[in-house]
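Step one of this worksheet: look at the structure below.
== chain A ==
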Amino acid sequence: MNWNEHLPALILIIPLFGAFIAPVCSLGGKTARNILLVAISFLTLIVAFMLWRHVLANGISYYVMGGDKFNLSLPSGMALPVRIILEVDAFSAFMALCGAIVSFAGALFSVNYMNRFTGMGRFVSLYCLLTAGMIGMMVTGDIFNFFIFIEISSIASFGLIAFWRDKPTAIEASFKYALISQVGSMFILIAAGALYGRYNMLNMAAIGSVLKMGSMEKLVLVFLVGSLAMKCGTFPMHMWLPDAYAEAPTGVTCLLVAVSQASLYGLMRVCFSIYGATMGSSFIPWMLIVFGLASMFFGVSMAVVQHEIKRLMGYHSVSQVGYMLLGLGVGLLVLDDARAMADYGFTAIKGGVFHIFNYTMYKALLFLTAGAIYYATGKKDLNEMGGLARRMPYTTFMFVIAAAAISGLPPFNGFVSKLLIYESSFAVHPFLAVVALVTSVLTLASFVKVFQTAFLGPEKSSLAKVQEVPAAMLIGMVVLTAAILGASLFPSWTLSTLVEPAARALVDQSGYIGAILGGGM
Partner candidate 1 sequence: MIGNAPFFVVGVLFLMGLLGIFMTKNLIKIAIAVSILGSSVNIFLVALGYRTGGTIPVHFLAGEGSTMVMPTPQAMTLTAIVIALATTALLLSLIMLVWRHYGTIDVDEIRRLRG
Partner candidate 2 sequence: MMKLEKYLEILPKSLWVTTCNSGSCNGCDIEIVATISPRYDIERLGMKLVGTPRHADVLIVTGPVTKYMTNRLRRIYNQMPDPKAVVAVGNCGASGDVFYKSYNLDGPIDRIIPVDVYVHGCPPRPEAIIEGVAKAVLKLERLREDLKKAGEQQS
């Protein structure tokens, strides 16, 4: 058996193994623990990359836990899909690659950033667990396992957000996130149970193949869409997000960005692969578009008036998720209209998928630069900063690149994905593109504010002793900067190799189902 076939399991097992070995390893001292953290996340990155290559070359790869077929055949000839299955198509592999890059960068950053604190054994353990949960959400092909991985990542993130447990605000943020995500998970579980009760199956592909739209399915769809939209921070349910992002240690915030993208992945998987063309009405696509517009506009208008650097970036996460919902919602709207799909729908999906990659990279980088500022100055409030560009030239350089990318300044990658989204959503209604453009302007405005108040201006006496952050943290940022610059300078290459297979896999519902069922049970 070729070991390439075990990649979907390996990508889960490596971080999970890291999570459980961490307490043992931290007995060996600081160095052993740091090496473990970096090595585990680097291995995950390598496996994610190989998995991505494998999926691109050989099509959808799936892995059955404890057997070679996912269904149990009874002597009577009846087949029941009971086994746990991991299914990785190009979209999942793409998301896992994004998540692994961010996890690696966050781990490199955390090595120095968390050096001054105790309890690092727990930190490493939870960090690996969060990575495992995040990647699990992306590779699983089973809706109940999706719930389990959501819970794993939620529980790990509660612990990590409240890691500085002597800070009251960290506890508060963690509690808010715990409460809302617990209620949300219950909705997801009830939806999974309802699907099981209806079809006797939990496998996403198998459910997708037999799904018939009825009242129950509609409610299930709403529960899943609402909860997953909450987990990735869409507008009326985003209030936990800036709190949690601002209070978590920075390496973790960087990873939380990828975790919210995993929830977005779940949302898209439900909408495109389980429901897909059987959705019937255009209500949910329009609701995704409306949620997207609302998150975009209100998120960024909250961000403009913030003066705490990570909180401001947290509100930007809300507004950037809006772009992806807009792009993917437009794609979902025209899913069963072949002509409109070829005209602009597929462009919208490409834009949305490309924006996922871009957003994960530059938002993680922005959070890392904010963390570098916090590490160097010990300050979070923009009012107390100024003139840091002279003291921290490398951080400033990387901040400028990330800020230009998130504001959609050409020639950076944010511009390319936003351009795809503008032009395709314009075809649906000009108003959508107008809101997206205004949001982009306000994004630029608020990052000009951050740049001007934190990095420019005269030096302050209170910041006279500030120095550039250590090399390991810089390397963590350089990884993400390289990803941004690569996607910026070679947009057509990135689109054709990275984005287009993922977008095609997302749209191709019958391919997703057929790879598992192999032409019927």
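Everything below uses one rule, namely that contacts are C-beta pairs under 8 Å (C-beta built on N, C-alpha and C of every residue); 3 or more make two chains touch, one makes a residue touch a chain; residues count from 1.
On the choice of candidates, all candidates are chains of the complex that A comes from, given by their letters.
Owing to the predicted nature of the structure, the values given are computational and were not obtained by experimental measurement.
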Touching chain, any copy counted, for chain A within the complex - options 1 or 2: 1
Candidate 1-touching residues of chain A, taken from the complex the two chains share: 80, 82, 144, 148, 151, 154-155, 158-159, 162, 165, 168-169, 171-176, 178-179, 182-183, 185-186, 189-190, 192-193, 196-197, 200, 202, 242-243, 246-247
